[in-house]
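A single protein chain has been omitted from the complex, and every remaining protein chain is retained in its original position.
When the chains are written out, they are named A and B in that same order, and each has its own residue count from 1.
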Amino acid sequence: MNDMAVATAPKGSEVLLAPWWAKIVEITPEAEGVSTFWMEFTDKSVRDKYRFAPGQFNMVYLPGYGEAAISISSHPEKPEIIGHTIRFVGNVTHAISRLTRGTNLGLRGPFGTPWPINDYKGKDIVIAAGGIGLAPLRPAIYHILDHRTDYGNVSIIYGARTPADMLYPREYDAWRAKDAEVMVTVDRADSAWTGQVGVVPILFYRFRLQAERTVLLTCGPEIMMRFVVFEGLARRIPEERIFLSMERNMKCGQGFCGHCQLGPYFICKEGPVFNFKQLAGFFNVENF
Amino acid sequence: MPEIKLHLGSQVAIRKPEFDRLLDNLVKAGYQTVGPRIQGVAVVYAPIENLKDLPKGFISVQEAGQYQLKPSGNERYFDFTPGAQSWKQFLFPPRSELFAMMKENGHWREELIHQDVPRYAFIGVRPCELAAIEVQDRVFMRPDYTDPIYQKRRENTFILVIDCLHPGGTCFCASMGTGPTAKRGFDLKLTELDEVFLLEVGSEAGLNAMQDLSVESLALKWQEDATASLALAVQSMGRALPDVESIPTLLLKHLDHPQWNDVGARCLSCTNCTLVCPTCFCWDVEDVTTLDGANSRRIRLWDSCFNPAFSSQAGGNIRPNTTSRYRQWLTHKMGSWVQQFGVSGCVGCGRCITWCPAGIDITEEIKAIRVEAKE
Partner (left out) sequence: MSNEQTLINILESIPWFQQLSQDHLNLLASFSHLVEVPQGKDLFKEGESEDFLYIVINGRVSIEIIAPGRGRISIYTAEPMDVVGWSSVTPVVRQRTASARAVLDSRLIAMDAVFLRQLCEGDCALGCIVMRRIANVVAQRLLMTRLQLLDLFANPGEQVTHA
């Protein structure tokens, strides 16, 4: 996938961390404190070359504030306009939240390993997402559902804090129409909510999977992923067919600033998508 | 005396005053000559012009948390072992301005910052330091990505290595297989004896630097003296780290070892070890902005895994205490580095031991973990 890394300083470039400019063409509010920023490279030659795979991320740069690693959440076959679903949590993302349509931002990318969905054609896919973790999985969902006959059963299970915090709720019916089972749950709700209440792993008790033909993709807070992995392993999905997208403080995106290390891995380079076998030795080590 | 024809691999001797001519040749070839000199009470690496600038007649006494220059009682220039600084500061500068951003009509425009890259000639690189440069080459000049700042400096650098005949109290390069002599990777290699410098030509650039020098062929006595001194150096090294190949597995299999808490309680998290380490490469980047927000400069700075902010992200710190940060440093340096870059991140230079204000000795920490592992 590294041959797709076009929108970053190429080898031998004069300037480290130099971004390409991209204009915000649309902002879609998704939930309280979360919006999707749709961006288009201002340089046509970059726009024409830029490709990404589901699960990869860009470094989004706002001069004066710095960069944030943001997963790409839009359709991988429509790379002209790139969607970044951003939750406003830190300095950079809070500053981005105040931007309006037409503003230019810097972009470098795409970086990182993709969801290995092309390696598992014919398999059943279980996608388990929590909170903002649905964003990096949405390109994979689009790809799988647009190539629906390449896959067996597709189950999407998603949990959010409250009904109002759910990402992309208007799309679930479209996913169901493409023969995906979509189940959602929330941690807390008032009596107006008729959906499920409970944390994401509970949804594993709500459907049947055939471990020998299942691939599990999960993204969400690390604790949530730990228990999703736990439920997956309990149902005998093998470690090497459970994939997680990890998050760490990232600065360079190319595996040489050192910040995002987890054991032998630079999460920006060897990750963010790992199979559980790679992580098993480090996942439960406190403060590692 | 028959004229000596120099070629790659030639080994010859020069009288010590001839060294100034060598430095002159390098300057004429466009190099900035940088080497050891005494500043205050320590040896630093700074521009040098001739032999007089070198710390003649000194040794450095080094122990855990201790460094002191003392008269050696002889007239040699390279008997000391290096101080806190390494060559890292020249190839991977502690602070680099990357580019500037100017706001015009509501849009940002980047402005390149022109920087002249010096052509350095490193004079007096220790074999362990050469090994450290080669370690950083693997970090910054990977097949898939190259750091332009490092690469531009590195490609133009001239390296004069010096055999380390008087290792210090915190040295353990022999254990790490990086010293006390260098086999390759240099333009010139020098061995200092009482009367002469022995020189070995390692590259075309080295050959050119030898132009017009008055050289002599190696006397047997000098060769024997050099060989004996190197053998003695291996024996007189202050520290040792046995069974180096087993260390990565040892550390990564004992992430819950009580020794981490023990050392975590002694470590001050001061970052000294990472700053003096010739291979530590972690960096941070920040924007420095004018008050009106219209101009911003992007700066790269050395960072350290001992800084709390290093592992912080929105909502918390992945490594919230000194124990976890020390463990990260040591398991990376001597463990996961091997998987990442194919070599250990430690070259055995001993700086992290000498310059630790708490006197923490990585060779002792590893031994402590190994003792329990065997029980």
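Keep this in mind: a residue touches a chain if its C-beta (ideal position, glycine included) is under 8 Å from a C-beta of that chain, and two chains touch if they have at least 3 such contacts.
Every value quoted in this text rests on a predicted model; they were computed, and no experiment measured them.
**Q** Which of the chains on display does the removed chain touch in the whole complex?
**A** If we consider the entire complex, the absent chain touches A, B.
**Q** Could you tell me which of B:G30, B:P94, B:G177 or B:P308 touches the chain that is not displayed?
**A** That would be B:P308, which touches the missing chain.
**Q** Could you tell which one of A:V89, A:A211 or A:L233 touches the chain left off the display?
**A** A:V89
**Q** Hey, which of A:L99, A:A189, A:A211 or A:A280 is the one touching the hidden chain?
**A** Of all options in A:L99, A:A189, A:A211 or A:A280, contact with the hidden chain holds for A:A189.
**Q** Which of A:P76, A:G131 or A:G258 sits in contact with the chain that's absent?
**A** Final answer for the missing-chain contact: A:G131.
**Q** If the missing chain were put back, which residues of chain A would it touch?
**A** Touch set of chain A with respect to the missing chain: 33, 87-90, 93-94, 130-132, 159-161, 165, 185, 187-191, 193-199, 201-202, 205-206, 220-221, 223-224, 227.
**Q** For chain B, which positions touch the chain that isn't shown here?
**A** So the residues of chain B touching the unseen chain are 308, 312-317, 320.
As a working rule, only the chains that are shown with their structure count from here on.
**Q** With chain centres defined as C-alpha means, what is the inter-centre distance between chain A and chain B in Å?
**A** The answer is 40 Å.
**Q** Once bound in the complex, which stretches of chain B touch chain A?
**A** Result: residues 96, 98-99, 101, 103, 106-108, 110, 112, 139-140, 142, 144-149, 151, 252, 255-256, 281-287, 289, 293, 296, 298, 300, 303, 305, 310-315, 318-321, 323-324, 327-328, 331-332, 336, 339-340 of chain B touch chain A.
**Q** Using the touch rule from the top, collect the residues of chain A that touch chain B in their complex.
**A** 2, 9, 11-18, 21, 63-67, 89-90, 93, 103-104, 106, 247-249, 251-252, 254-259, 261, 263-264, 266, 281-282, 285-288
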